[in-house]
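Of the protein chains in this complex, all but one are displayed in their positions.
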């Protein structure tokens, strides 16, 4: 008995070949959105109207059959899925992107009172193409928040910390500028990382990096706001340019304002807190030591009170 | 006409000499507690029952007279002042030490719920000799919070930030341990810096440093608390040992727990915020750039919104 | 006898004061374009229609008179000079800016054959405002080519070397891209350095730096060229972003293409050759050793065959 | 025929399982004190009054039998061995611990003449619990002297070198202080390394390190000696705190006294000499080059005259 | 049917053993000069008059036979090949050594006009033993130009660049000295690397390095030229000593003359250009990114215009 199938899969492995009578066929290993693996085979694959490749999302119709004692999917047809489908197959933030975006917009507008910064935020939140990527992107290739929605999750957390510390150091800090910098500090990552290639870096990511790509994006918004003060633009872009804190850690400039100083610390802290958590999870540490982490250059310790 | 005087001064300069008829006398430059300078002279200085030295606080009785067109103090007698008087002659925090101490104790006890950490705090706050120094000490020789009460001001601020961030990262952090680490992280400075020598380092400060001196102090408290858990002691002492964050910045160990990670960031941030402020003040910057700071390795910028 | 004067000067020092009968006057030290100093005084300075400041160029009418045995200029009137006049008072390249610009355009167009790069050059050479600054700017605050026209002199030399090495490594190198990168690599310096303040850094120079400022400028040109290939844009901008060669020397990315590798070397070489020459000149070395140079971290040697 | 057995073994591998009729049994790989391996099996392992674990020393009674052509030990009973037994199963110094301790005490007392240092030595040599660990501990996890008795062997050698160099630089060096520092410099390792876990670091070792742990121990002795001079205590503890020589190599302070300078050099030299030997041994080098050593960052060379 | 064989091979693997009746035999894996592998066996190997070793070139006479379905060479006799034969079995420059040498001598003599430098070149080019090695050596173990003739190929390229840049910077540079330095900068590699051991380092290479070995060679030539000026010798040797540019990259001195500065840049550039090419080749990159290279510390990019 065969089980009829019609479902989306990610092509994990793919080999193209020919039957003895020279008909083209392909063998695939497929992943469903829960991460389970299936073997699949499609004969006469030349009838497809696209060239399937490793990494593609495909909608498969066919049947599940027993082949030499193993279950495999006999594929009748395959349709190329869209990029949006891909998100379903990747590790995801445990928080809902739409809820996070709402929360972000909510607290941002509640805390701003500078006309130009508000216009800048309007520009950003109304840039649908960018926002669509922003809410789904990971925040890093593999260090921290490396999952769908990770960029938004990290940005939201840094903005919250920015507001908390603006209130704490209210004598020194311009909250509008710090919030704007917090929102934009990692924005360039939407062009730096390509989620369709397993969170790998893009060409422009490797050639220019997310700092420059982010500054370009923000510069674009600013150029469309009439008489946006040049000095304010410099202060906000400086936060993007300096948020890595030290030249040898990738900062283009060292933090030179109160806001830049704070952004560097809360960005680094929030990323590392996430790092620690992921490392404990990866190593399945309940209590005790993680394995040695090459990037943190240390083992880390989780005690029973954590 | 002479004006009779009876007041405390700091001896800023001092030369010992002899009159033509071989009577010993001393010439001094004196500072009063408002920082104003006076020349002084005392004849027959051998009658004093102590050897006055540069840096001493002395209670002087004498008279203000005109000598060759300049005012000088003719000193009849001098009494050696106590170390406590010295505080009146040094730069001071703008916050009142007693109020800060009250606030510190208040928020600490309000936020602790671990029996052993509470006992540890009791031990510390009841150690009068230490507390007396703690509330008056500077937090550094000249980098940040370098004034009387600076150590307490900085510690209070770091404790507040510790509480804020414990609440923010409540899933990861043990608030009791972070607060204890925040309280003790710079405590060793009371033995590292000698305020009687212009905030210079002591011998033990130069030979051992405030991390070891602080750990010794805390170890002392812990040893007096019955069955204080060794693991908890290690976690708290690790925060003192690692708060500089990187080995090359003087940390004995890198931060290996959530609490250590956070303490490093809030300590560094709070110190640098203070740094920035002092640098702007020193350079009298209203808006614009400070001079180049050798330790920060940069110029810093104050914009009109700060 | 008084000598009547009508000439432009740079105000080197300036003190504002009042006569006994409360009339405002200013005392100035003036530099003429040959670098000679004059004292000057102007009474009733409130009649001026601008507020003269240190660093201003002013056209002065007045007379040279003997005052207490010293010559000084009695100023009758002062007109504010334009920024262009300032160039006459600064150290200058020994090459003529217009000739250098002609040579640059000449060799650039002779060597390009890519339609888009040619359009990009047209865009640049037709941007009068930018070109006007480009031909007069120094290439650095004080390290190399620190004189009017220095940026153009250095750029021209790097472009020549780029062409020579493109021809040498013709199998590996795309000459169009290397030339474009060579032209633009230091362009951002026209906004990074302010020649009116003694070649000091501007706010945007300190907050963002010439790499980002240059990338912004080039991005602006590219955005106006229809269907300029994104991949080509990335390759050219990568040359600007990476020309410092190493992250710790300020590169945003390490050189990752043949062209980036070559640009880094010829830029560094040409700057250092100029460095060496200026150091020998400063130390008046005919043959032998210069003084120790803090930035080069060495003494350098000129032998009789140089 | 079976061979009856009653002997101590180290459990090298251990798997717990159940027979088909649900009786618990364990399979083990055992090491005897000569390093030879045996397979073992114990049925009805629930009858044991302790939970055997990998790394345990156990006294086994049973019989050697042939099972499917392979010899294995059928275990009748197992008793948990003491920690002291463990030493028999670990790599050991080629020198006898007791002889080394005698030699150490002998030369130490022969060379001291300072009353307080002598008292401090008495305190140490009479602290049985500490001495028992001291004579058996390794000096490192895997770099140098990583074997039972290694800490004592290395300490003895450093003390000998300390005496030799005290005599050589007799004008500059206080022999009492240098000897005390030499004795104590690595003492904290008895708490830093856990020999029951294959010389792995303990929690306190990773959180605090052997410098702080050693200083704590010495501070403990000093606190029990009446009127031990504070200045002398600082000088001795400084030797522990600074013996790694450079901050980036883990020193808490740089060596600031003649004694600290010498201790750093002889400690480093003696450790590296041992390193070299172990590396040659590991690579079985008679004459020629070792493999590349990641920690030494070099290959090393043994020539025929060594 | 057997195929008779008489040909040179490189011994890639070798095992010595004995037949059941105790006759010695050896099994080998052989490589011919095209890189193809063959199994071989030789009985009664004790009749050979040398001890064959892995890495040896041997001339083999025997026959190709089928053994258990696999082809193997039955060896009748083996003669030890000379070192010169070895070159045939190693990766080679695509340029002909003799032509390169001719070109080198040609351009060198055409560009020199200093009597002493010419004599120095005569000395070198007439030192047959050295030249024979020079034209066949690789320029590195595995980084760049790591193939037979690589040293000459790299030297030739650096000399060409030296001439080009001498002409470009003719006001600053002494062409004779720069050419001499370019010729000799890597000459010591003929003693540093041993091509008979797979381009591994020699003892003197590891103990002294190619800079010292090269300086020794050049010093030898100079000592035979009557009244060679000491100052000129120092200038040339300085180029060898400093060509790595930075102390941490192995330079004995930083470049302190114009010639040394240029040599460092063209050497580094030419080596890296070769590096890039080899990396693209190894990774079979047509267009796109190479793998991450540990020594370059980056991935590199080849665009379609390269």
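General observations
Which chain is which? They are A, B, C, D and E, in the order written, and residues in each are numbered from 1.
Basically, contacts are C-beta pairs under 8 Å (C-beta built on N, C-alpha and C of every residue); 3 or more make two chains touch, one makes a residue touch a chain.
On a predicted model such as this, the values are computed, not experimentally measured, just so you know.
Considering the entire complex, the omitted chain makes contact with B, C, D, E. In the complete complex, the hidden chain is touched by one of D:15, D:83, D:164 or D:295, namely D:164. Here one chain is not drawn; of E:235, E:273 or E:300, the residue touching it is E:235. Contact between chain E and the absent chain runs through residues 203-204, 206-209, 211-212, 215-216, 219, 230-231, 234-235, 237-238, 241, 247-248, 250, 252-253, 256. Contacts to the hidden chain, counted on chain C, fall at residues 289, 299, 301. One chain of the complex is left out; on chain D, the residues touching it are 160-161, 164, 168-169, 172-174, 176-177, 231, 235, 254, 256-258, 261-262, 265-266, 268-269, 272-273, 276-277, 296-303, 305-306.
Please note the rule applied: only the chains that are shown with their structure count from here on.
The chains touching chain B as well as chain D are A.
Listing every chain that touches chain A and chain D alike gives B, E. Distances from each chain's CA mean to the overall CA mean are smallest for chain A.
At the interface between chain A and chain B, over half of the residue numbers involved are used by both copies, so each side presents largely the same positions. Centre to centre, using the average C-alpha position, chain A and chain E are separated by 47 Å. For chain E, residues that reach two or more other chains under the stated contact definition are 299, 301. Arrangement of the chains shown, judged by which pairs touch: an irregular graph that fits none of the line, ring, star or complete shapes. Chain pairs recorded as touching, per the definition above, are A-B, A-C, A-D, A-E, B-C, B-D, C-E, D-E.
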